[in-house]
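Following this message is one structure expressed as structure tokens.
A single protein chain has been omitted; all remaining protein chains appear in their positions.
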Amino acid sequence: MNLAQADRPTIKWSWIGDNSDKIFARFIEHIELTVLAVAIGLLISVPLAIYAYRHRWFYTPLTSVTGILYTIPSLALFAFLLPYTGLTVQTAEIGLVGYTLLILIRNIVAGLAGVPPDVREAARGMGFSSGQMLWRVEMPLALPVIMAGVRLATVTTVGLVTVTALIGKGGLGFFILSGMRTDFITAILVGSILSLVLAVTVDGLLVYLERRITPWSRSRAGQRRPAPKTQSSIGPRVA
Amino acid sequence: MDQLTAVWEWFMMESTWRGSGIDPGILVRVYEHMSMSLQAVALAALLVLPIGLYIGHTRRWEFAAISIGNFGRALPSFGILGITFFITTALDVPGILGFWATFTALFLLAIPPILTNTYVGIKGVDADTIEAARGMGMTEREILTRLEIPLAAPLIVAGIRLATVQVVATATLGAVVAWGGLGRYIVDGLARGNDVLLLGGAILVALLAIVTEVAFGVLERIAAPRLTSQKKRVVAGSRSGQLGPAA
Partner (left out) sequence: MTGDVMISLKNVSKVFDSAEGSAAVHDLSMDIVRGETVVLVGPSGCGKTTTMKMINRLVEPTSGEITVNGTDVMKQDPVELRRGIGYVIQSIGLMPHRTIAQNIATVPELLKWDATKVKQRVAELSDILELDEALLGRYPNELSGGQRQRVGVARALAVDPPVMLMDEPFGAVDPIVRERLQDQFLDLQDRLKKTIVFVTHDIDEAIKMADRIAILNRGGVIEQFASPEEILRSPANDFVKQFVGVERGLKRLALLKVSQIGIEEGPVVSPEAPIRDAERAMEKFDYDWCSVVEDGELLGWVDRESLGGCLTVAEAQARPFSAYVTHDSTLREALDSIVTSRTQVAVVASGGQRYVGILSLERISKEIIS
């Protein structure tokens, strides 16, 4: 590390301009890693959560396992995988997906459990089959809570992607790590701030998406059904 | 399988635990890791709890509390560490390389969950209960200490737990900026291509995180057996703003 670098404390704006194509490429990589993780996370969580919702006994073991996964610091999780999957995108994705599961499963189950019983009963009384009940009544009504989970999972993943720089991926984390190694604040800030901006933007987009797909929950704010209540013990997965 | 046998053997060596040469051993690393984490959380709590109580009680500066919570969620902890590392080296802060960088980053990371949970907990105390208390002639201070704090206690403790678990996890990254802690094994294992160190470190870090989480759960139950069940009232996900990732 070159501590003697003369212009150390200042930001080199020209570096940003000179490297804009690299920055853009890493930005896209960051988005790809995030979207892939959340998408796979959803593909896994939805069936598991639906099963756990219908068969209550399954919920505790499921959340225990995913909870332990969630508690393991990301660097350790990646380290577990490295000897087997190496410095590949699989290593990064297995870890990242692992972190989305607890959040998504909890919120999907909470969303389903929060469907008002009168709506459920009326639907049954009108002759909804159990599949129709799930996809036409329960899942749509669970959407706001599920979307809250998707938002949390996505923002979490955006942050965690930076850590994958240590296993050769990293998206914007690449700049943070190389900035640390060369004592170059410009790169650190570019990596951190763009990651922050990405997290905030994606969160905003998901809020917008949620509003679009749940127009009913917007109308007459005062009469909104309260969101279903669940436990609060999920800590943020930060590192 | 060979690898796992090697890891097992590594764990069985006394030098692994007690250290040899410049390697201080697992026991010292665990101590470093935990004392750094707990001190960072303690300092953050000392500073932030009063602020959270103030905001929750007076409902002033709510916007600031919400913003810090959201900001903490979106900020990558790896980035914070990068920034604190750069600043401490730029300022030539004395001490072990990476120590203050890691400490500052952990301290900053501990702030949002504690602040948000304290503020949300206090604010969430039933308004009618408070009005009744005021009507009975309780002073504002009495309302805070006898009503709001006890009722918000489970959430406040949960906030401290969230912060601690998060900080213990992030302390692993301290090794990236040349500090110690259990992350050392993983980072060294990565650097040297030594899978035994890598896996051994991963196991230690994972266990420490899980133990912290479980220990806190036990602690919460001992500290407030009547109140822990009320935690269930908190809403999932980001709606309450109190669960937030910040990697």
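Miscellaneous remarks
The first chain written gets the first letter, and so on, giving A and B; residue counts start at 1 in each chain.
Criterion: a contact is a pair of C-beta atoms (placed from the backbone, for glycine too) under 8 Å apart; a residue touches a chain by one contact, two chains touch by 3 or more.
Keep in mind it's a predicted model, so treat the numbers as computed, not measured.
Every shown chain that the unseen chain touches in the whole complex is listed here: A.
Of the candidate positions A:61, A:116 or A:204, contact with the unshown chain belongs to A:116. The chain not shown here touches chain A at positions 116, 118-129, 132, 137, 140-141, 143, 214-217, 219-220, 223-225.
We adopt the following convention: only the chains that are shown with their structure count from here on.
With each centre defined as the average position of its C-alpha atoms, the distance from chain A to chain B rounds to 20 Å. Note for the complex: chain A touches chain B at residues 1, 3, 8-9, 68, 71-77, 79-80, 82-83, 103, 106-107, 110, 145, 148-149, 151-152, 155-163, 165-167, 173, 176-177, 179-180, 183, 185, 188-189, 191-193, 195-196, 199-200, 203, 227-239. On the side of chain B, the complex with chain A involves touching residues 3, 70-71, 73-83, 85-86, 89-90, 109, 113, 155, 158, 161-162, 165-166, 168-170, 172-173, 176-177, 183, 186-187, 189-190, 195, 198-199, 201-203, 205-206, 209-210, 213, 217, 231-240, 242-247.
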